[in-house]
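As you look at this complex, bear in mind that one protein chain is not there, while each of the others sits in place.
Naming follows writing order (A, B, C and D), and every chain is counted from residue 1.
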Amino acid sequence: MSAAVSTLRVERASKRFGGLKVFEDVSFSVPAGGVMGVIGPNGAGKTTLINVMCGMLTPTAGRILLDGNDITGRPFHAVSRAGVVRSFQQTNTFRSVSVEENLYRALKFNRLADGESLRMDDLLDEFGLTRHLAEPSDKLPYGHQKMLGLIMTLAARPRFLLLDEPAAGLERRERSNIDRFVDHARKVLGCGVLVVEHDMDLVKRICPHILVLESGRTLAEGPPGDVLARRDVIDAYLGTSAA
Amino acid sequence: MVTFVSAGVIGLSMGAQYALIAIGFTLIFGILGVVNFAHGGFYVLGGYLAFTLSHVLGVPFVAAIVLATIATAAIGYVVEIVLVEKYVVDHLATMLITLGFYQILITAIVVFYGAEPMDFSFPITGSLRSGGIFVPYSNLIVFVVCGAAIAAVYWLVYRTRYGIALRAMADDGPVARSQGIPPATMFPMAFAIATGLAGLTGALVTPMLALDPHVGEGVLLKAFVVVILGGMGSIPGAMLAAFIVGLTEAYASVYLGGSKGALVLFVLVLVILLVRPQGIFGTEARKA
Amino acid sequence: MRMPKKARTRLTTSVLAGSASLLFSAAALAQDCEVKVGMAGPLTGGASAWGLAMKTSMEFVAAKHNEAGGLPVGGKKCKVNVVTVDAQCSAAGGAAASNYLASQNVKILIGPVCSPETTGFQPLSNRHKQIFFNSSYKADAIGPDWPYGFHMHQGPKVFGPIIIKAGKDRFKFNTAVVMGPNDQGGTDSGNQSAAIYREIGVKTEVEWYQRGTTNFGPIAARIMAQNPDIVELAAMPPPDVTNLVRQLTQAGYNGLYGGMGGIGMEPVVQGAGGVEKIKGYFWLELMPVEDPGALKVREDYQRIMKSAPTTNAMLYTSTFAAENILRAVSLAGTDSDVDKLADVLRKTAPESEYFGKGCWRGKAQYGINQEFAFPVGMGVIQDGKRIGVERVNLPCES
Amino acid sequence: MSILSIESLFVRYGGITALNGVSVEVRQGETVLLIGSNGAGKSSLINAVTGLVSTSGGRILFEGRDLAGIPSAARSRLGIGYSPEGRRVFRSLTVRENVLSSTLGLSRAAAEENFAWACSIFPLLAERAGQPANQLSGGEQQIVALARAVSTLPKLLLLDEPFLGLAPVWIDRISDAIRELQRRGTTILMTEQMARPALKLVDRAYVMRGGEVRRSGDVAEIREEALAEEYL
Partner (left out) sequence: MAPDRHRDFWLDLWGMALLLPLLAMPLLFKDPFILSLTYQFAIGVAASLSVYVMLRMGLLSFTVPAFMAVGGYAAAMLAKSGVTEIMALMLASFVLPMIFAVPLGLLVLKLKGLYFIFITFIFNEILQLIIFETPKLTGGSDGVVGVPAATFLGADLGVPWRQVFATVAVCLIASVIAFAASHRYRAEFTSIEENETLAESLGVAVWKYRMIGYIVSAGVAGLAGLALVNMLGTAHPSSFASWSVNNYIAYVFVGGRGTVLGVVVGSYLLIYMTNVFNAYAHLSAGLFGLLLIAVMMAAPGGVVGTAVKLFGGFRADKGDAPRPAPAGGAA
């Protein structure tokens, strides 16, 4: 099903709220099967970028293209159905119901018969969720909730996944789960992945290519090794002052 | 022309009364997030207290109104602490609880006073007249007092640190707490101010209109209409909307009759809300 | 006027009475002789003043018999029990009330009051065989379709022409506005009154307002613009009357008022701010309230019920109906054989300890002769003076 | 003397352990920085002190007094001023009202005097006194939030991410304002991600990561390379 040269492209996108501009003139593309990291200090506009890409917000200017088709302004759920699926920074499960019910719902909302097995069970086993299937998701440790939320996104058979700080709130040892999840998504679905993340170790591990946003502008783009060593990127993080 | 001016005068007077009722209603919603179904009940209570004080116990009318206002405020204070406080996070529970309280209150009034309308009258009668246009003195007094009360509320809410604290509370509860604004005293006080305003309106207006245990329902409905039109929780919105509703009701009733007039009012409100769902001054639809 | 002096005692007694009756109804009252009569009407909500007036009247007459040792029924003296139920002024409430009373084996009752209640009650009265004395102004308050339906006072069609004619002779008016709330309670009565005004050549407009209107200022202004000679208030509930008259007075209305439906004098006088402010008002009293009998009702009520009787005009008609209900039970020797009770009622002329004898009527208007025909009163205020209430005799048909 | 001492504090919510046995000390008159990237637990710690989040272990002593069970509003009145992350000015209130909003516990005269005092530190306040706070820029809002926090003359000022999302020119201005407060003897506990400008302001710093204190010490001891490592 996945096209040979599938891409998710952001073309000269800008977003403002009233007079406040969140980002401006941002362009990049995520190739199918590729992983792209978006980093930047707080307030750089990273989450808003994901909100614009997934259809929750309409960009003030610019376009979002999926395989060359303009999906700008399409409703959130329709973008999801088209194959661009996002995860959320905060817990992203239906809190009051069990793990199993969460998975059931995710699958039910996406009765996509075709395509090979998602092998979600493998991930559940791997992340230690199998024995918690009957528990309400809000009673799980946070790390489990977070992984459950990520697994649920797979049910939508995404062709592109937009992960908003997947590692935030996870304990150090749990963070490698994100690597495995991304790996799984790429292998099984051929997904392109965009990751917004603060954990640089993780970014360095999984992203061959990163983009640095600062105050709504693209500051740098390239392989993490190069980009993270750049003076202006370090300045963006540690701050500068005239004094 | 005479009719047109008279209708305008009446509309303004009703607008002032609606404003007083609606400000309290919107204050409670804005700060506590509670839809107070008992608000009309406090209006009725204010009327009965003023009646008892002035017509039964012989207290001078002005003092009776002041005392009735204070008493309804005090009762509101207690109601907030006993019935509302604990459930304040659950809009729907507080809605049903205040509804229950309203029914108890009205039943108590029927038990104490009977269901007959009371012979409660304004001490001053007569009208100011000029070329067919008339303004009843009582209306004028009510208008002035309502205006003064609105000004007082405005002063309290916009000119005192207490009012600043109230609005801060409505704006961002947790941050307000962290700035030393204690919900444990602000919530009941806000409730008391609001019910006191309803009580004041009742004490002031029922002798001009009519006093029986059930007049509160129409009043609550008006408060609803005004508050959504103005934007839930917005005090300037409630003031403006109260006058829009008062004038619309007056003109529509005068020119189309009472029944069609009501229809026009509701349809107007509906249309405004469809164009501007958050109300005139509302910022965003608050989740309930 | 009712004062809240004894309010606390009254609250306590009613709570006690409430819990006591709960206990008694549960224990099914193992007394050797008991008579059950009912009352259904609006006991809560906006129309409750009427329902509660009826309820207390019924209870008063029952208490009067109980005080005298019981109601004589077939040689025994029976305790009279009144079963009341809130019919909530709605059709569904009326139907539920009928069902409830049937389950309590109440076969004869006073009520309902509101037109919607009566609408809901009527069909079920056939099924449950319940004699009911309703006081609605429904156009078909009684009729051949409901053989157990009685009407406890006449409607505007009967007394209206007589009183409006007398009013017109006295006050000479040519244009009228009939007011009423826009629900069945208002329109039934309002339309009937309007028809009568028109019949005697008065140019008549009808004005409906929304039930629950709190401020009659705009409506007063509208009436002022129409400038009628007389405003007919009968279809309005008393608080609305007071409210409207107040607004009209302040607006400088200088015309007449008509009260063709038992609202009495108080609401208009309250609204005008005193008798002296009224240019002219003529109104119907469902009973001649200045007869010595009416005064006696108030006295007895105060003595037996230990509280002031209601000011509601319904006090007298309800007392009259209650007296006749108990009299019929006594005469028929049963409170459960409905056909026998109905038979006794139809065959004996209504009679009251307080008001004397009356008769039956209704055939011409409703097709069934089951309406009390009893002298009514016509009250008049003219040029700021209360002229009085004079007795107006109504023709019998039996 | 220690004005605030936090002893092995734990904060957990929604399954996250936000603070994992953190101890922090703030002495009278000094400025202490909590530094670290997103999710390090800085704000949780600040909010535990303000009482806006509940703790699940450990103690917070303010002037030797255990704050457990004291509601948020009362803590403010004990002398803890707070400028929240993201500023969170009261948007519908004017600048002046924002500054006065925290002065409920003071006399009117004292409140006015303190407002005048705040105006003297932050001239902006006087210029914009009547303007609704939501019309201000981010930097201006930060000034308002600062002024709101100090208008009660608190014994301890909690400053959560004052530079968040601000342009360098505003970072300098806020820094100046903080220096002015320091000159007037304010004790400050602040958090910041922007290490460089923040470190210029403080006496000591704690570097946090994953809900724990990774290292701490005088400013001189916190090396930039080490910081870059924590972040990037």
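Assume a contact is a pair of C-beta atoms (placed from the backbone, for glycine too) under 8 Å apart; a residue touches a chain by one contact, two chains touch by 3 or more.
Being a predicted model, the structure only gives us computed values, none of them experimental.
**Q** Report, in label order, the displayed chains that the undisplayed chain touches.
**A** Within the full complex, the chain left out of view touches A, B, C.
**Q** So one chain is hidden, and I want to know which residue out of C:A62, C:V80 or C:A97 touches that hidden chain in the complete assembly.
**A** C:A97
**Q** With the missing chain put back, one of A:R9, A:K46 or A:R86 would touch it. Which one?
**A** Looking across A:R9, A:K46 or A:R86, the contact with the absent chain belongs to A:R86.
**Q** Could you tell me which of C:N66, C:T84, C:T204 or C:Q365 touches the chain that is not displayed?
**A** C:T84
**Q** Quickly run down the residues of chain C that touch the omitted chain.
**A** 14-15, 18, 21, 25, 43-45, 48, 52, 55, 83-86, 88-93, 95-100, 102-104, 115-116, 119-120, 123-124, 127-128, 182-184, 186-188, 208, 210
**Q** For the chain that got dropped from the picture, name the residues of chain A it touches.
**A** On the chain A side, contact with the omitted chain comes from 54, 56, 75-78, 80-81, 85-88, 92-98, 100-101, 104-106, 108-110, 133-136, 139, 149, 152-153, 155-156.
**Q** In terms of residues, what is the contact footprint of the unshown chain on chain B?
**A** 29, 31-35, 83, 86-93, 96-97, 99-104, 106-108, 110-111, 115, 169-174, 176, 183, 217, 221, 224-225, 228, 232, 259-260, 262-263, 266-267, 269-270, 273-274, 277-279, 284-288
Here is the rule we go by: only the chains that are shown with their structure count from here on.
**Q** Touching chain C and chain D alike: which chains?
**A** B
**Q** Looking at every pair of chains, which has the largest contact count?
**A** B-C
**Q** Calculate how many whole Å lie between the centre of chain B and the centre of chain D, each centre taken as the average of the chain's C-alpha atoms.
**A** Distance between chain centres: 41 Å.
**Q** So the centre of each chain is just the mean of its C-alpha atoms; given that, what is the distance between chain A and chain B in Å?
**A** Here chain A and chain B have centroids separated by 50 Å.
**Q** Round to the nearest whole Å and give the separation of the Cα centres of chain B and chain C.
**A** Computed from C-alpha means, the inter-chain centre distance equals 34 Å.
**Q** If every chain is a node and every touching pair an edge, decide which shape results: line, ring, star, complete or other.
**A** Contact map by chain: line.
**Q** Got a list of which chains touch which?
**A** Between chains, contact exists in these pairs: A-D, B-C, B-D.
**Q** Which residues of chain B touch chain C in the complex?
**A** Residues 3, 6-7, 10-11, 13-14, 17, 52, 56, 107-108, 110-119, 121, 125-127, 129, 134, 136, 138-139, 208-215, 217-219, 221-222, 249-255, 257-259, 261-262.
**Q** Considering the complex alone, what residue numbers of chain D touch chain B?
**A** Counting only chain D, the residues touching chain B are 50-52, 71-77, 82, 84, 88, 90-93, 97-98, 100-105, 108, 111, 148-149, 152.
**Q** Considering only the defined contacts, which chain B positions touch chain D in the complex?
**A** Chain B reaches chain D through residues 161-162, 164-165, 167-168, 170-172, 174-184, 283.
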